[in-house]
Structures are given as structure tokens and as C-alpha cells.
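With one protein chain withheld, the remaining protein chains of the complex are depicted in position.
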Amino acid sequence: MHMGLTYFLHSIADKGRDMLSLNPSTTPGESIKSLCNDLLSRKGEASGVALGREIITLYASLDDLQQLEFFYFVNEAFAPDPEQICAAASAVCNDAGPDSLKRLARSIESPRQELFRRINMAPDGTSFIVSLRSDLNTYLDEHPDLCALETDLQHLLNSWFNRGFLVLKRIDWHTPAIVLEKLIAYEAVHEFSGWKDLRRRLADDRRCFAFFHPALQDEPLIFVQVALVKGLADRVQPFLDHNAPICDPNTADTAIFYSISNCQKGLRGKTFGHFLLKQVITELISELPTIKYFATLSPIPGFRRWLKGMETTNLPKALKTIASDTIRTIDFNGQINAQDLKDKKLNQELLRLCAHYLVHCKHKNRPLDPVARFHLGNGARLERINWLADTSEKGIHQSLGIMVNYVYPIIKLERNHEAFVNKGKIIISRAVQSLL
Amino acid sequence: MHMGLTYFLHSIADKGRDMLSLNPSTTPGESIKSLCNDLLSRKGEASGVALGREIITLYASLDDLQQLEFFYFVNEAFAPDPEQICAAASAVCNDAGPDSLKRLARSIESPRQELFRRINMAPDGTSFIVSLRSDLNTYLDEHPDLCALETDLQHLLNSWFNRGFLVLKRIDWHTPAIVLEKLIAYEAVHEFSGWKDLRRRLADDRRCFAFFHPALQDEPLIFVQVALVKGLADRVQPFLDHNAPICDPNTADTAIFYSISNCQKGLRGKTFGHFLLKQVITELISELPTIKYFATLSPIPGFRRWLKGMETTNLPKALKTIASDTIRTIDFNGQINAQDLKDKKLNQELLRLCAHYLVHCKHKNRPLDPVARFHLGNGARLERINWLADTSEKGIHQSLGIMVNYVYPIIKLERNHEAFVNKGKIIISRAVQSLL
Amino acid sequence: MHMGLTYFLHSIADKGRDMLSLNPSTTPGESIKSLCNDLLSRKGEASGVALGREIITLYASLDDLQQLEFFYFVNEAFAPDPEQICAAASAVCNDAGPDSLKRLARSIESPRQELFRRINMAPDGTSFIVSLRSDLNTYLDEHPDLCALETDLQHLLNSWFNRGFLVLKRIDWHTPAIVLEKLIAYEAVHEFSGWKDLRRRLADDRRCFAFFHPALQDEPLIFVQVALVKGLADRVQPFLDHNAPICDPNTADTAIFYSISNCQKGLRGKTFGHFLLKQVITELISELPTIKYFATLSPIPGFRRWLKGMETTNLPKALKTIASDTIRTIDFNGQINAQDLKDKKLNQELLRLCAHYLVHCKHKNRPLDPVARFHLGNGARLERINWLADTSEKGIHQSLGIMVNYVYPIIKLERNHEAFVNKGKIIISRAVQSLL
Partner (left out) sequence: MHMGLTYFLHSIADKGRDMLSLNPSTTPGESIKSLCNDLLSRKGEASGVALGREIITLYASLDDLQQLEFFYFVNEAFAPDPEQICAAASAVCNDAGPDSLKRLARSIESPRQELFRRINMAPDGTSFIVSLRSDLNTYLDEHPDLCALETDLQHLLNSWFNRGFLVLKRIDWHTPAIVLEKLIAYEAVHEFSGWKDLRRRLADDRRCFAFFHPALQDEPLIFVQVALVKGLADRVQPFLDHNAPICDPNTADTAIFYSISNCQKGLRGKTFGHFLLKQVITELISELPTIKYFATLSPIPGFRRWLKGMETTNLPKALKTIASDTIRTIDFNGQINAQDLKDKKLNQELLRLCAHYLVHCKHKNRPLDPVARFHLGNGARLERINWLADTSEKGIHQSLGIMVNYVYPIIKLERNHEAFVNKGKIIISRAVQSLL
């Protein structure tokens, strides 16, 4: 950077410090409060960028205790004024005219939001706010009184990370390393064993797409990994083998979504998954006209837990005997391995129990299993339940190696989604039907 | 676009229409309401993108009356529920605990905002919302009851067009024509006479920078034109002459900001100007270390109007005689031309009156003149008042040809800004001081 | 540019000047010779870039006479040494072994080529060499002894502008203005009337593609303009009307190539046209699957000239009478206009004569008409001859308003090309056949 510029920027910071009478001996915890006060109270927004920059720098130097203290400070110091609210609320009770409503709305909007909007002006401000929320979330359980702050952050980020602002990008071996290393870090379903594994999963017979937000450079928000194959894949291990031969994508007829990972803890609760899948399907149709089927090969994260804790009494008669036998056979407390499962010929029994779990075990008229809930909610069809489809330790542990294909039938997606949302209806294939 | 894809998208739209029971014979005004209802009421956000797209398409086909009707519909149908607000307000009056506050906040947030957040998901959604607000603003004077809708749009756009999301880009002859033609359309200070003029103003001894928002592709929000010269420029015509010889930018010591234009009516009230100037100064320092001075050559849009309507009684004694003589000499109702001004030797008199206007004529402790208010508010110094600096018809009409240099003194900007904001203090040069 | 850097570069140039003992009072003509000597003789290539840069700068300051003198200097001073060649040639006559052949080859390669290879290292070196050849070509007629230099330049540029190095780019309204203004300058078939015309010709129902060379930034080598229409277009005026309504490209079934222009005089003789057309066809097939036909709407630049100078005696009997009548009717020395042509009902006669001209008038077994030669040589079929297809002054002047459709039948292109090249066979449609 040019000397003149450095001088310029430093002088701005110095002036800021000067005007703020920031005593260099003040603790960072005190300084950051002072800066926040200043950022909000200062008439005009003239030095917002510089102040925001300093707040971000200072925050990075806070220890855990100071961080927590900072959250409490922001939560309270920039809360809306209860007296003003009460006055405005009374006025509305008397006369709910547009002016009194406007005043009430204004009095109830928390100054915290404006604080964050101003911090956001600084370089990397958005990234800072996302990580701030991620930090805050680690305290919420023990400090539920911070939830007002959480609500504000959630509200802001929800508005800023509107799907309309997201950009879909294909990820492949031409992608900058700074992005690729983040895939390795964020992959949540089938861990990468290293760069070699990553390279194979980005080869010609695979696709990987991610959503990005313009203000979070080089940071994927969510990404999906796709394998291009012939027929509906029933085993995930071939997709994870970095020595697997590379197929010709132009001969494939099916795209298998075999991993979807959310990347940003600070965006918890914001769901991009169905937007991503739909746009990726659109991209694949456009790029590869031979692809006719779109399906997942998905884990069943809740199956074994459910099986272990299952009350057989709630089961339909036909399953009762199977269930108690099966469960007796499995040593839920010891370590189960794939060979055991093969040996014990539990195949049919477990598949039937799994079908029951996926289709009939519900909470508030929605499937218990989170992955089922997601795909069925998107309008997918429960197509097939696959025996010994994921023989990794994690796969056996979660669902005794069973995986599911959810099929995305392009033309019926909306109709299925409607039926699911309005009547809780789950669309299943004949094969699954026959297991029930 | 591939056939499969076209089919896919059409089928989605068809399904949508199907499910919505959109009767093709329905008027667009009715259909768009129906779609909005659907977009908001539908559980899940599954078909938000498709619905948003249709709303955008339909809106384009509305005539003026239908447009107005649509605004009223959105304003009322998606207003917050007054009964809920009252109930929540009463609850807060009784007990302002976090839960009741949260409920009140939720009840008062207008569903209109959520409607627009969902429309924003569609392609070009942001651009649509910006133009919607631009349309709405043409009705507000005659339909003040739409102001609640305006407040919501303003709130949303204010949040989305946060300075942290803006991207500065240099504009030159390498810029795509689709952007350049917008400069021609949006230039608000010194009109472009055509592509030849544009080309000259983007030559090597000029700079042009604009802010863009990632969701408004190819659409500048605001741009500034800079001339690189030796010494403080006192005439604007040389900058507008497309035959003017091109100077070597490396020999320049001064950057003259000679035009700043806002581009988006739909972002009215959102001020990006001072952010732009500061970042452009930073860029220029970095690119051209020989540039030592940053100044404007600015119009004085309110001067002639003030002069014409001036009550001499309010003037300081020293100016009273001058003023009445001067004013008598000028035929405010006829057309004034540059030659007249030269002939009449009004030089000193007008400069003194202008200095008085800029420095002493205030409203709420801020300069009356909007351009002065802007630059002085940014911390600039009123440096020089230039006689016959803009001899164009517009220049003579607005300010009898007078223009002003505001100097941006890098190191003192913040201090000046503070003095201005807190005490209404205007920083002026000795030269201007001597005119007072 | 940073001061240190400027100093660095100047110091290099100064050193260079120093070492070369370039007397500042020397004429540019002398200096440039001195620099060329130095660039070639200097052991190592250490300062090649700096010397090349100076040669380029100096050349720009030469007047016509100095330019010519410079060409003679390079032609002679860096010619291969005839004595060495003779010695090497004798040696080869005695014994044509690999060593003597190698020596001969080395002795005959002109040092001029190495000179240009070294100049090419400087920034914009390639662009300089292209324009050098363009300059040289203006002298060749009167100075045929410069043809050795021309041969060398042609050889080098032929190698450097190999089709494998060219990059196809789509040109549209998103293209930088610096490229677009060159289209306006280079368009050779249907002149652009201005930016408005250009903008229309780059709209959604048009395509424009150009070849670029990586070393000639922002400089198209050749470009083609395409209109997407339904059916085979028979009139060019609608393509040149900037108020013509824009059609939906997805409903088009035919791509009409209505203008191809070479841009670089310095690359005269290098033919990129057939490469361009083939790759553009490939692009269009990929982008717009509904496009089934690829055809031109082409001028017949030699028709009127041929008609005027035609010896009717050479015509087949059937045409003789027609021809003499027709020719008598047309006032070749006066100005012909479209209305005259309509009035005189020369329609059929002229079309028959034109068909004869295109198909039967040959030189060395190739069509006389250059445009016919080009397209038929590429394997296109002479499809249709259109009456009053170009009613512009130029169109009437060149070919009495007649234009031709050459159709590019994707699958038969190679076969047609073979037949044309090997046997001079021209593929024509039945419609044209019936005119003969």
C-alpha cells in the first residue's frame, strides 16, 4: 500500500481515537463499548467505516469473558427504550392511526440493528457479523437473556442473505484453493480424507455447486456434491474412493446428490438447501441433456437411535415380532460392524423397520428423520431403501449401513410439495410400499 | 436454453397457475393480487422463485390505474393487523417483559416486508423492487395514505443497500457499453452530448468511478467524474470539450471532482455520495502518488433563486447597497448571457453576494445550498468562488456562471466534519473570508 | 506508476542510450537504425525489451520519407549474407548431407526475422509489427525491391497468427466500448451509421462473433454478424434498420451471416474466414438448438463490373439476346436506382445473368466473384439469388441490388469442399439450376 495512503488511513484512525478520547491504557472491552456508542450516537455517518473497522479489530482481541460482557453490553445498551415503547403502545391503544403506529414501530426497533448495519459498512463487516452470531450462539443456552440480541442478528442476516442475493457457482479443480480448502473443512456428511480425495470428487464424472454471498468472498454458504452415474446408485463407498475410475459424464443418465453441507454456523436456521437443489437440477439439465433422473443417496441419521429406543408396542402387528427379534440380535451398546449385519441376515427385517420409521414415525405430522423431512418437504419421492449402502463406521453407527434414495421428479415436485405441506402426505415408490 | 429445461420451467409455471386456479381470463390486476396472496400465505417457500417471477412479469403489464390499485392492495392487504397490535400493545403496557415485547415487535412488522423479501428471491427481484419504489414515489403526493408502503420499501432497501455491500468500480473506455450508456442517461450535472463526449471524459487524464450493488448488475448507483489537472481548476468548460487535448496524468497534482450523479430514483434518500468520494480519494492516492490535492468544481444550484427572492433587509450593511444595485442590473425574468455578465462588471459584487449566500444563508444551522451542504458536511473547505466558471446556459441560469471549489483536505476531513455537524461551523479559505 | 519504478525504467533506458552512444541530436531515422543494430548484435538478449520499446517509440515519430528509408535499411542491413549463402549452396551441391543442409538453412534465414522476434518482446510488439507490415504494404507497388522484407513479415505473422492461437469471443452490448468502436471502424460490408445502429445489430435476435489474438488486446482480427430469423432472409435492409422490432431468438430456425469483415491490414493474405464460420456454427448449434439452417445473405461485388465489361459472344446462346437487351437498358455510366430497376422489369433477365456469372465465370477453375469463391470454397451451396435484396446505393452500385444466399449444410460441408477444391465443382440448388 502506498505510504500516503497508509498515512491517510492511520490519520483517520488516529483522529478517531483522538476524538473519542480513547485512552490507550483502556481495556479492549472498554474501548469497544466506547466505539459502539460512538458509532451509533455520532450524527452523520461520516466515520462509520473507520469506527466499524476498529470495532472488528478490537473484537478479535477479546477473551471469552470480555466477549460475553460485550454481548451483554450490546444487548442492553442498545435495546429499545421500554418507556418509549410503553408510551407509544398506550397511544396506539387509544388510537391506532398511521402516525401512532409508525411511532410505535420506530420505538420498538432495536438500536442494535442500526449498530450492526453500521458495522457492516466496514471491510469484511458482513463476515464479522456472521461470526459474531456464531459466537453468540455458544452462549445462548446458559445465557437465555441474550436472546433479544440473537433475534436481531437473525432478523438482519435473514434479510441480507435473501436467496435473491445468492450466487450459484460450480466448484471444480479450477476453483481457487482458498475455496477448496473450505470444502474440506465444512463437509459434514462424508468427510474428505485430504486433497487427493477432494480432487477425485471434483473429477469429470462429478459436479459440485455452492451458493455464495457477494459480501462473503471465498466463503461457500452451502454446497452439494453430485455423482453422474448410470441407474440409481445404491452404495456410497464408490463415490468416496479416490482410486475409482472416472466415467464419461455424457453416458450418465442419473445425477446422485450424495452430500449436502451447510457451511456457516452464523447463518443457523437459514435454509438454502431446497433453493440449491432446484437450481443445480436446472444447471444439470442445461449442461447434460442425457441426465434424466435426479436422486439422492442419503443417510438416515435418526434410524439407529429410534430403533434402540423404540417401544415395540406402538408398532403395527406385522412388525412387532420382527422388531423384538431384530433388536434382540443387535448389540446396540457394543460396536456393530458390517460383517455382523451380513451374517445375521437381518436384511429384510431392518429394511421393513426402516421403511416404517421413515414413513410413519412423525412429529407434528412431519417425519421424525431430519433428512427425510428435508427431501420429502422439497417434494421428493421416497424411492428405495438400500441395504449395506454405507459401510463406513459412521454409516453403520447412524443407520446400520442403510441409505435411502429420494427421487426428485422434476414435473411433480410442486404437487408433491403441496401434498406434503398441506396434508403431510409422503410420496413413496411401490418398492417402499411393499416393505410396509 | 435447452428444451428439457424450458419444459421444466414451463411446467413449474403451469403447475403454479394450476394450483392457483389462475383463470387466464382474469385481469392482470386480479392475477397479481392472487399471486401475492399465494406467495405470502403458502407454507414453506417452495415456489417462491416461480411466483416472484410471475409477479414481476405481470406488474410490467399493468397500466397506471392498475398499478395504483396494486399499490393500494399491497398497502392494505399486507398491513400489520391493528387488533393484534393493540392486544400486544396492551400486554406491553401491563408488563414490558421480553416475551410481550417480542410479540409486539412481531405484530407490528408489516407482512409487506416479507412479501418483498420473497419477491426479491426471483431473478432481477431487487431491480424490480427498486423500480417499484420509483413508481410508488410518483403517486405519494396525491396518495399520502400509501406512505406506510413507502416506509416499508425504504426500510428494506436501506438495509439491503448498506454501504458494506457496494462495490466500487472504475469506469473507462474498457467498460461494457451497457454500463456506459447508463452514464449518458443518468448524468445529472453536465449532460453528455453523445458517445464522443463520453469517450473524451473517460480518457487518460480523467477518472470515473461508480458504486454498484451485486444484485443490480450493470446498474451504477452513483458515479463521479474526475479531471486530473495542475492547480485548482476554475472553469468547467474545458472538461466538457471533447476536442480538448489529453494531458499526462502523471504530471497532474490535483484531482477535480466535477460531477456527481445519483442514478436510481428508487433509492431516493439513500446517500452514497460521501462514501464514494472518500473511497475514490483513497484509490487516487494509491494509483497516482503525485496527486496532492482533491477538490471539486461545483455548481451552486440555489444561488440565482436566492438572489432573485432575496430580502436585502436581512443582509449585512456592507452588502445591502451592492445587492440592490446588482439585482436591479440583472433581468431575472429575461435570459441572461455570459457576455452581459462580463460587460456589466458585476464580478466582485456577485462573488461577494455568493460568498454570503454560501456561508451565511442557513436553514436549521445548515447551508441552504444543497451542494454546499453536502460537501461542507463531508468536511470539505470552501476554498474559492470562480467567476464565469460555467458559461453554459444551465450554468448561467443556476448561478450566473459562478462555480465553487470545495477542497477535501485529507487529514482534516474528520475534524471539519465534526465541527460542521456539532456546531454548524463552516471551514473557509482566506480568499473566501476576504469576500465576506 | 511508482517513482522507484519510473526511475528504474528510465535508468534502463538511459543506460541503453549511454551504451549505444545515442547522441540526442541524432535524427530519429539514424537512432532507430542504431537501436536495431544493437538489438541484433548484442550478445545475450538482456536488454531486448527496453531496446524494442525504444524502437517502437521512435518509429512512431518517423515521417513518410524516414519510414521508407527505415524499410530499406532493415531490408538490406539485415538481409542474409549472399556470400555465405553461395558458399553453403556450393557445399550442398557437392554433398547434401545433414550438416551442409543445416548450414545452408541457417545462412538463408534472414536476420530480419530475428530482429522482429526481438522487437516482439517489447510491450505491444506484436501490434507494432502488424502495423509495420500495414505501412510497408503501401510502398510495395512502387518499391518492389522491399518484397524480401514483406516475405519475412508475412512468414512470421503467418506463424504467430496460427488458428490455434486465436480466441473466439462473442460480441454484444456487454462488450467493452474500446472493442465496439473498432467494429464501427472495421465494418466493411454494411457500414454502421453510429452507436444506435451498432446497438440494434447486437440485440437479442442477432449474434456477433470475432476472433482475437492474445497479443493484440482489444483488437478483433475478423468478425461476423448474424441475424436469427425464420426462413431464408432475402433482403438485407431489415437487418440494417435500427428501429426494426427485436424478435425472440428462440423461435428462429435460421442463422443468416450477413456481414464478415477482416480488420487488420497488416495481416493481409491470412485467411481466418472459414475457421470463423465453422466455429460460429458450432457455437450457435450449442446455444440455440432450434436453429436448423445456416446461410449467408451475401453481396456479389463483381457482378456489375462483369456485366458492364461482358463480351456477349462468350455467353451461351440462350443468354445472348437477354444480355444484350438488358445491358442496353442499363445506363452503366449514370446513376442507377432501385426504382428504375423495378420499373424496367429486368428481374428475370438479371437473375439469369447473375446465375451465369456466379456459376460459369471462372478463373483458374475458381469463380471470378470473390465472395462466391470464398463461400463455395468453404463447401457452401449456392442456394438462391434475390432480386432487390440490397437497395442501398452501394448495393445497387455493386450488383444492381441483387444478393445471394449461400447455405452451409453442416453435414455435407467437407464433401462439397472436396468436390470444389479437387474438381472445381460448384454445388447449386434447383432454384439456381432453373435460372441457368
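All chains are identified by letter, namely A, B and C, in their written order; residue positions are counted from 1 within each chain.
Definition applied: a contact is a pair of C-beta atoms (placed from the backbone, for glycine too) under 8 Å apart; a residue touches a chain by one contact, two chains touch by 3 or more.
Everything numeric in this text was worked out from a predicted model, so none of it was measured.
Considering the intact complex, the chain excluded from display touches A, C.
Considering the whole complex, the residue from A:61, A:250, A:314 or A:365 that touches the absent chain is A:250. Across the entire complex, the residue among C:40, C:285, C:338 or C:436 in touch with the chain not shown is C:285. Among C:40, C:121 or C:436, only C:121 touches the chain left out of the display. Considering the whole complex, the residue from C:214, C:245, C:309 or C:334 that touches the absent chain is C:214.
Where chain C meets the omitted chain, the residues involved are 1-2, 4-5, 8-9, 11-12, 15-16, 19, 42-49, 80, 82, 85-86, 88-90, 92-93, 96, 98, 101-102, 104-105, 108-109, 117, 120-122, 125-126, 145, 147-148, 151, 156, 159-160, 162-165, 167, 214-215, 274-275, 278, 281-282, 285-286, 289, 377-379, 410-411, 413-415, 417-418, 421-422. Within chain A, the residues in touch with the undisplayed chain are 1-3, 6, 173-178, 180-181, 195, 199, 218, 250, 289.
One rule holds in what follows: only the chains that are shown with their structure count from here on.
Taking shared numbers over all numbers used, the chain A to chain B interface scores over half, which places it in the same class. Chain A and chain C have Cα centroids separated by 56 Å. Remark: chain B and chain C have CA centroids separated by 48 Å (rounded to whole angstrom).
Averaging Cα coordinates per chain places chain A and chain B 37 Å apart. Those residues of chain A in touch with two or more other chains are numbered 2.
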